[in-house]
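Every protein chain of the complex appears in place save one, which is left out.
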Amino acid sequence: MASTDLSRGTVSAHDFCVARGSAAIVTRSRQLGCTSIGLLGDRGCAPQPSGRIILGSHRHVPRITAGCHDVEYPCTTRSRGRGWPADLGGVHVSKFKDAEHLIRLAGAFVIGFAIFLLLRAYFVPKSFGEYGHYRGNALAELSSKPISYAGHHACEDCHGDVLQVKQAGKHAGVNCEACHGPLAKHAEDPASVVPQLPDTAVLCARCHEENIAKPKAFPQVVSKQHSGGEVCKKCHVPHSPLLQPGGKQS
Amino acid sequence: MITRRKLLMLLPAAAFAWEFVLAGTPEIAPNYNRSEHWWGMLLDIDKCIGCGNCVRACALENNVPEGYFRTWVERYHVSDWHQESPQVDSPNGGKDGFPTSTAVGGKNFFVPKMCNHCADSPCTQVCPVGATFHTPDGVVLVDETYCVGCRYCIQACPYGCRFLHPVTRTAQKCSLCYHRITKGLTTACCESCPTGARQLADLKNPADPIHEFLKTHSVQVLKPHLATGAKAYYHDLDGSVR
Partner (left out) sequence: MMVPVEGFMYPNEVELQWSVLIVVYPFVTGLVAGAFILASLERIFHVEAVKPTYRLALLTALAFLLVAPLPLQLHLGHPERSLEMYLTPHRTSAMAMFGFVYLWYLMAVLLLEVWLEYRHEIVLLSQSTSGWKRLLYRALTLGSSNISEGALRVDDRVGWVITLIGIPSAFLLHGYVGFIFGSVKANPWWSSPLMPVVFLFSAMVSGIAIVLLLYMAMMKIRRQPIDMRCVDTVAQYLLYIFIIDFSLEMLDLIQRIYEADESFRSLDFLLHTRLFFSQIVLQIAIGTVVPILTLGLIQIFHVSEKLRRIAYAVCGCLTIIGIFAMRWNVVIGGQLFSKSFLGYTTYKLDLISREGELVAAGLLVLPFLILAVLMKILPPWPERQTTIGD
């Protein structure tokens, strides 16, 4: 049985396989501060007397070619795990530069970066950055959404008569759609949408129902006291509220 | 003679134009020059009656989902001199108006709130992808096809005017009715305001009456200490307003 007593500075193992084909795992144990050597087994090896470690050659480890020499590898306890002596005595150092793997890694990074640039060229919208850090086309898209409220000028184009009544009264500053709702579709094609007249019982109260937070000067009433539940249109002309239905000024 | 090629070119153009015909709207006003405008808004507390027209109009104009608000109205009650602890309510954002107040005495008023279209907006600063931005004419907009829905902008807005649209799962907020103001119309909220408490302001146009008003009257912005460059100017804003 093998025992690996690394703390003593040498590895003493009893059974080693020197036949060809055995592979050694040499683990730099940074935790333990020295090199540990363990062996992978191979079939049909003859055990050798203890005392020395023989690093056999292995066909799958072409770069570390240690010949079948009896070489002792004392375990050192240098803190960074540098268990190997400088001279490997018989091991042929590979022809590859020692940083070859890092160069391959750098290559992988370069490829990754190239892929990133490709993605960028393909996916970033063409108009991006036109006016600032955003998609330039968004401006046109957001400007061209359909409208719902026509604006009072559109109403007044056709309903000049109402405008006259309104302008003479207190609701001069109240736009048509404030009460009649959005009517851009009606403005575009009057026949397509017939506007519903709003229910004055609900509509007028929204503005004129008394509330302590409304400006004091604003005309407001407690509708129960004011009209006793009667609908507003009974006494007021909505377009000019001080006018009574029938034309009389109240 | 109409060739197949010509037809293929005409069809998308026709489809595009047809959409406008159906919606009842002209195309982008050809004479709108972005660099000639710098948009803001005047909100006159003296005139707001809390009718909620603006909230409803905005919701209709911009398809705002129920429970979320691009604009809303708050009602304040400040008793005596307690400037630091007003009582505020905003039932459903003021969309259905306000119920009769139970408050007695003190100062009571309505405050309409909206996106302030800040000149140094923290929301555009934090957007990681460039989905929200300033237009050259001073409006802060959201490109909903580009927004990833990270909600950093919603966190960064000090005024609480942004929300995540539950269906599109992108950030949304008041767009100052950009699709209207670029056609020479006013915003939906201003159009429907019966008292002129809300008025669109073109800060670059000296002929704009609001432009003059801002120069000659006492106006405030919300949270000035945060230096956001807010362009929603309030007239007669009480110190208790948050």
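So that you can tell them apart, the chains are marked A and B in the order they are listed, and the count of residues begins at 1 in each.
Just so it is clear, contacts are C-beta pairs under 8 Å (C-beta built on N, C-alpha and C of every residue); 3 or more make two chains touch, one makes a residue touch a chain.
Worth saying up front: this structure is predicted, and the values here are computed from it rather than measured.
The chain omitted from view is touched by exactly one of B:Cys48, B:Val78 or B:Cys127, namely B:Cys127.
Only one residue in the set B:Gly149, B:Gly196 or B:Gly229 touches the chain that does not appear here, and it is B:Gly149.
On the side of chain B, the interface with the absent chain consists of residues 67-69, 72, 74, 85-90, 92-93, 113, 122, 125-130, 146-152, 154-164, 168-170, 226, 242, using the contact rule stated above. Although one chain is not displayed, chain A still touches it through residues 1-2, 4, 13-17, 23, 25-32, 36, 38-42, 45, 47, 58, 60-61, 63-64, 79-80, 82, 84, 86, 88, 93-94, 96, 98-102, 104-105, 108-109, 112, 116, 119-120, 123-124, 128, 133.
Keep in mind that, in the parts below, only the chains that are shown with their structure count from here on.
Remark: chain A and chain B have CA centroids separated by 27 Å (rounded to whole angstrom). Partner chain A is touched in their complex by these residues of chain B: 19-21, 23-25, 27-28, 32, 34, 46-53, 57, 60-61, 75-77, 97-98, 100-101, 103-104, 108-110, 130-136, 141, 143, 145-146, 175, 178-180, 182-183, 185-186, 188, 191-196. Interface of chain A with chain B (complex): residues 125, 128, 131-135, 138-152, 171, 173-175, 177-179, 181-182, 184-185, 187-189, 205-207, 209-215, 218, 220.
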